[in-house]
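Only a single protein chain was left out; the remaining protein chains are all shown in position.
Chain nomenclature is as follows: A, B and C, assigned in order of appearance, with residue numbering initiated at 1 for each chain independently.
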Amino acid sequence: MIRFDSDYCEGAHPQVMQALERTNLEQTSGYGEDEHCRRAAELIRRECGCPDAQVHFLVGGTQTNMTVIASILRPYQGVLCAAGGHIACHETGAIEAAGHKVLPLTDKDGLINARQIVREWERHMADASREHAVQPGMVYISQSSECGTIYSKRELELLYSACRELGLPLFIDGARMGYAIAGSGGELTLRDIAANCDVFYIGGTKVGLLFGEAVVITNSALGRDFRYMMKQRGAMLAKGRLLGVQFEEVFAGGLYYEMSQHAVAQAIRIKSALVKRGIPLFCNSPTNQQFAIFTHEQLKMLKEKYVFCHWQRVDERRDVVRICTSWATRSETVDELIEDIGNLP
Amino acid sequence: MIRFDSDYCEGAHPQVMQALERTNLEQTSGYGEDEHCRRAAELIRRECGCPDAQVHFLVGGTQTNMTVIASILRPYQGVLCAAGGHIACHETGAIEAAGHKVLPLTDKDGLINARQIVREWERHMADASREHAVQPGMVYISQSSECGTIYSKRELELLYSACRELGLPLFIDGARMGYAIAGSGGELTLRDIAANCDVFYIGGTKVGLLFGEAVVITNSALGRDFRYMMKQRGAMLAKGRLLGVQFEEVFAGGLYYEMSQHAVAQAIRIKSALVKRGIPLFCNSPTNQQFAIFTHEQLKMLKEKYVFCHWQRVDERRDVVRICTSWATRSETVDELIEDIGNLP
Amino acid sequence: MIRFDSDYCEGAHPQVMQALERTNLEQTSGYGEDEHCRRAAELIRRECGCPDAQVHFLVGGTQTNMTVIASILRPYQGVLCAAGGHIACHETGAIEAAGHKVLPLTDKDGLINARQIVREWERHMADASREHAVQPGMVYISQSSECGTIYSKRELELLYSACRELGLPLFIDGARMGYAIAGSGGELTLRDIAANCDVFYIGGTKVGLLFGEAVVITNSALGRDFRYMMKQRGAMLAKGRLLGVQFEEVFAGGLYYEMSQHAVAQAIRIKSALVKRGIPLFCNSPTNQQFAIFTHEQLKMLKEKYVFCHWQRVDERRDVVRICTSWATRSETVDELIEDIGNLP
Partner (left out) sequence: MIRFDSDYCEGAHPQVMQALERTNLEQTSGYGEDEHCRRAAELIRRECGCPDAQVHFLVGGTQTNMTVIASILRPYQGVLCAAGGHIACHETGAIEAAGHKVLPLTDKDGLINARQIVREWERHMADASREHAVQPGMVYISQSSECGTIYSKRELELLYSACRELGLPLFIDGARMGYAIAGSGGELTLRDIAANCDVFYIGGTKVGLLFGEAVVITNSALGRDFRYMMKQRGAMLAKGRLLGVQFEEVFAGGLYYEMSQHAVAQAIRIKSALVKRGIPLFCNSPTNQQFAIFTHEQLKMLKEKYVFCHWQRVDERRDVVRICTSWATRSETVDELIEDIGNLP
């Protein structure tokens, strides 16, 4: 079977594996206080154009989301996010377990906008009984979103401008940040991201590393004692250098971008094949996740060879599936899939 | 100004005050371990027809909801409830602060039904990624609801039957239980309530006491160590006998029912006047809370004399307001309001 | 049986009951937004000499402790307190349930001192692995303490001075504040208390009210959104005016002080009788709680007539008991107890 169900089906990019192998017998301090972490952080700060940012390395996405959010909110505050956002749907209530309500906003293909934030804040403030309701305390968005869509630079600027006016920190979940940048066609850079939020992370797990998420805190007020928070939430890896080594490797040259571009290019090839064959798309994604609406008959055929991720039911004869590519997706495999799509009934 | 904005505008029924006065100099143990609490619990057990139930006295509604719910759920579980339920909207995230997600279901005038519970449970169990989602762990309903509506005996039986089949404890918030019983026109008794849930409470704060909610745990599996939970959540009153004395007073005779009936009768008089005058109702409530849709012009006139609770906006010229009665609502005052309603433009 | 086991054996001072009776049929807003609360707050601000302080009324001590502490600490911080402090021992882990570790310091008869705070802070900061430990985030003391002892004005000044230098908010649990002031022999006033901490409360439950604790926040940075916190923790009483009415009554004249002085005077009479009879004291308390070391034989005799609070075992033939007085303790009853102490074997 050929897997297109996620972007974490394989281990890590061979170059990343070599870096781990190469450094394996080095002796270092634990908990992220080693030279590799220091260098990786420096590379990321440079890439983001924010020399004063804090950079911390955590292991996975849910862990990162709960640690960052719990470090920002006061107990009676909640986090505004897309109704389909990862923290709202796919983290088993990790945010609530940290004491905070997720405040869902209706999203359009995974995206929310500045007007919604303002409206929600004003609704709260206009409520004479607002002390009986959860106060919006920050905003969470995913770039790229759970639907593969991305916020344009302009949309980000509007969002962040609204957040700053309202005093709401903006946090960007960048588990798939590489794909967002690659999918923006040159419009977006890490500098744009860093300039338009208070804290974000650069995903490694889904972009070619074994694991790892690099948190970048650009708003210094939010960075206080962040390592205590990490340790408390089980997010401080003993052999922290494993994170440093991996991020160092992908940011020392342009590997992080190359892997992302490769994945997106393959996804766009698949998308074109779907469109050409007349398969409806569930949403218009420019990144490595494509969402196709197949009939059950079509799916049955494809499933003999491929594994996709079931997304949702459309009606009694059609389902949405997610098709994911990654650094590891081979061009030849995509050729094969494209041919099979072309031959669908 | 004459207040119709809530059922907790005054202190307590004079008879309750006399009981407090009468027992004021008695010396008792603290923390609910006194004779008054024991007697009040016994009266309530008898009234509910469940001689083995645990009865505990807490101070207020939010406190009771968070204590009961936190005592039932495991960390990864959430509580199913009406989208407009008190715990979902009006408790500043107290349930989330205890670590649990509130799982909202679309309600119809404040009510949810058995089919929704079953469907939500089945949806969760059918999800191959369900371990990434919050597991429904119990069901919360309000009787009467936040919209003044009530669950019929048949609806309660269906709900509880569904809950039992799914293994989901059913918890009834009875902050306005008296008004639900009074509004049922003889259909519902406390025995019916007790027979159709695992735990519920009988509201005192909104039904003629200074404060106090009597929790009745009929499912013995849920009662283990409940007093530890109370103490931990700040819900164990030092002079616990104040709660015992009050509940004893209203359940020794029929005062709890009389107060409720009085309030409902006055509310129904107001409702009739609204209907007669052609004022649209926001929902069809048989209890002490009535929801009327007034034009701004009408509201302006009424507000010169009366205080109502603003509920929500309808459109640019109309608002919904809540009109509440209680044990303290005087018949003459209602006459006056009825007349003023009749004279509305 | 005559109870000396606690200072909450009776209801409220008759004058407090009359105030509740007198205001019972008034119609007011809920949740502490009424005239009585406003006036009571104003009286307390005046008494404390801090016209800008926030004053909030909560129901009980555990509730107040958990609400104040949870509102101050960040998630990885803990609260320094005496090992025998109420939050460390007698609140079923309410502070931990809010996510925070209680950091116990060895106390001397219930009291801790400035040097201990400084030493603990320095120990933490000197630890190269401090990010793996809970950070001290505030200091909690009880005035009077759980052993009946009090901090002198000088000791408070030293404590607060140390706290300010270290950036640690100081919170005083004043469940028995009245008795501390009365027991200080004129040395301490509410102004001294208010001038030497960031937040404290004036206990009502144990000093003649039915219930109620008045939180005074003198450090404005800590007051932000405190009412959201109250609501979330179930600490916002629906009929909030009950709290306002009671505190208004005891602070409009000098009743709060009179009740406290009466209780302390009676306790000191008992203390003298103990000393005279040669009964060892467990600690030297100048307030309404006295701790006597009786032999089992002595206790057996006294227990035929009196209820005390068992405190702890001394050895196989002796126990410590707490003897408590209150506003309700009658002079004649104390005469009787004194005589019985004199006649002990």
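Here is the rule we go by: a residue touches a chain if its C-beta (ideal position, glycine included) is under 8 Å from a C-beta of that chain, and two chains touch if they have at least 3 such contacts.
Values in this document were obtained by computation on a predicted structure and should not be read as measured data.
For the omitted chain, the shown partners it touches in the full complex are A, B, C.
Among the residues A:89, A:134, A:237 or A:341, only A:237 touches the chain that is left out of the figure. Considering C:97, C:293 or C:338, the position touching the chain not shown turns out to be C:97 (whole complex).
Mapped onto chain C, the footprint of the missing chain covers residues 75-76, 78, 89-93, 96-102, 128-129, 131-135, 310.
On the side of chain B, touch with the chain left out of the figure occurs at residues 31, 70-71, 74-76, 98-99, 131-132, 135, 225, 227-232, 236.
Contact between chain A and the unshown chain involves residues 1-3, 5-6, 8-12, 14, 17, 20-21, 23-30, 59-64, 66-67, 91-94, 97, 205-206, 210-211, 228, 231-239, 242, 328.
What we mean here is this: only the chains that are shown with their structure count from here on.
Centre-to-centre separation of chain A and chain B, using mean CA positions: 43 Å. If each chain is reduced to the centroid of its CA atoms, chain B and chain C end up 33 Å from each other. A straight line joining the Cα centres of chain A and chain C is 50 Å long.
Counting partners per residue, chain B has 91-93, 97 as the residues that reach two or more other chains.
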